[in-house]
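The structure follows.
Only one protein chain is missing from this complex, and each of the others stays in its spot.
Showing chain A:
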Amino acid sequence: MAHFLSRLFPHSPTPAGGGGGGRQLFSDFWKMSRNNDSSSSNVAAASSSSAGIVKGSSVLEDEGAGGLVQDVADLRVKSPEEVGGQDIVVEEEEEEEEDDTLVGLGFVQPVEQAWKVSRHHFPSKVGGTPAWLDPINLPYGKQVLCGICDNPLQFLLQVYAPLEDQPEAFHRTLYVFICPNMACLQQDQHHQCKQPAEKPCRSIRVFRSQLPRNNSFYSYSPPNPDGQDSPSCDGVALCTWCGSWKGHKACAACKQTRYCSRNHQIEHWRAGHSGFCRQVQAAKSAGHPEPGSTKDVESVKVEAGELMPEDLHEPHKKNLPGIACAASDKLWPEFELVVDEEYNYEAEDNDRSNPGPQIEAGQSRAKQLLDEYERRRKAGEEFSASDLQEVQEASQEQQHWVSFQARISRAPEQVLRYCRSQDAKPLWPLLEGQPKKSTDIQPCSHCGGPRNFELQLLPQLLYFLRVKNEPSSLDWATITVFSCTASCTSGVSNGYAEEFAWVQL
């Protein structure tokens, strides 16, 4: 520490002797702190001989400021025998590790050209209607509904995440559906830690679909990057209200509109289908219109976007091939999800010339403050260590949260973090509510293999989706998705396998 002081007081004559050998390592106050670990051994070595040097320097610096002698004694490096004195503070381990696994970050971008989110372009998107990879074997039955309120789930986002080393997963997409009711999400917290035998009712579901390159739905060659293509075959009819789920029920009155469930039929009726239905019926000279019953229809292979007469009074909706239209106005705004890598500004020492603007501003402010502090130190107006040593740092939870914020401040607009490597760990915002690796993360229900972390959603997504801030609106700290490590296809009855999601509120 003698070197530390001699840097701060450049006017004082330099003490000769053993201190000079170590000083070249501490030529700069900033660099000294960075070289801490590498030179800790030097510091320790110097400590044994430091007693004489420190005393020498304190004598020399006496002419500068009187109050410094005490401070010097406070700061000198204590030899190992003196450990246990008040200067040695044993603290909790701070999580400052920089994990090397590179994380892909997802950012939302407005959809520039509508065809880019059609399903034959294999998009990653947020909001709107899902672009189903396998357009025929959609999830059905109980999978479609929220386990708690029995309403159909709403599409949140999909991520196109192919695996390059598995030929049967040449195309692979993960879909996240969530019930927009916050009360269901809070109930879901109790269910997510249940074992499958206890039949947990979830309000969030993740589906995975994968196809080999040679498949019956899309061509072998990549699509034209100009949006002129259409998918090779048509998909199954979708619900006209949500545009997400299979429309296997139809309005008994007009027989043209399809729904996935009674709830959506009722909402569509209220939103204007009653008027339209009457028109259709008048045209067909049929009887009295009523919301009536829904009938199950065998899935007719009709492209959902083309023939639906509702588009007449919603002319602004897209009508392109491969994109589903929805009459609902409650769907979340549509964005495209672009991927970028997380860039670690602070780890790049040799690239310090160009860190991010927030970090730069912070660093310059820190330098300013440090200069002022050094000035005051010289003038002797400093607080001694004993005044402040009782002031503890904030609680563990708050520190954890602040370190989470520091990590996402590298890219404040990120909404998704993707990392599929074996040792990938999600970035948890909160300390409590984390799953225990062994018990809480369910193994794959299809192949029995273990599940591994793949991606997580961050709360910035709620800001971009313009979710309202009422007590009943959605709010989460993070949603982590664990997927089958082997990305299995065996045992999957329809084209979509269910994966496990863990929500931290």
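The rule is short, and it goes like this: a residue touches a chain if its C-beta (ideal position, glycine included) is under 8 Å from a C-beta of that chain, and two chains touch if they have at least 3 such contacts; residues count from 1.
Following the convention adopted for this analysis, contacts and distances are computed from a predicted model.
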Absent chain [UniProt protein name; select from "Small ribosomal subunit protein uS5", "Serine/threonine protein phosphatase 2A regulatory subunit", "DNA-directed RNA polymerases I and III subunit RPAC2" or "AP-3 complex subunit delta"]: "Small ribosomal subunit protein uS5"
Touch criterion as defined above, residue of A:164, A:198, A:329 or A:432 at the omitted chain: A:164
Residue among A:236, A:458 or A:501 touching the omitted chain: A:458
Sites on chain A contacted by the missing partner chain, in the whole complex: 1, 4, 29-30, 33-34, 36-37, 40-41, 43-44, 75, 77-78, 80, 83, 87-91, 94, 96, 102, 104, 106-107, 112, 116, 121-124, 159-165, 170-172, 221-223, 225, 338-341, 343, 346, 351, 354, 356-358, 362-363, 365-367, 369-370, 372-373, 382-383, 385-394, 398, 401-402, 405-406, 408, 411-413, 418, 420, 429, 455, 458-460, 462-464, 467-472, 475
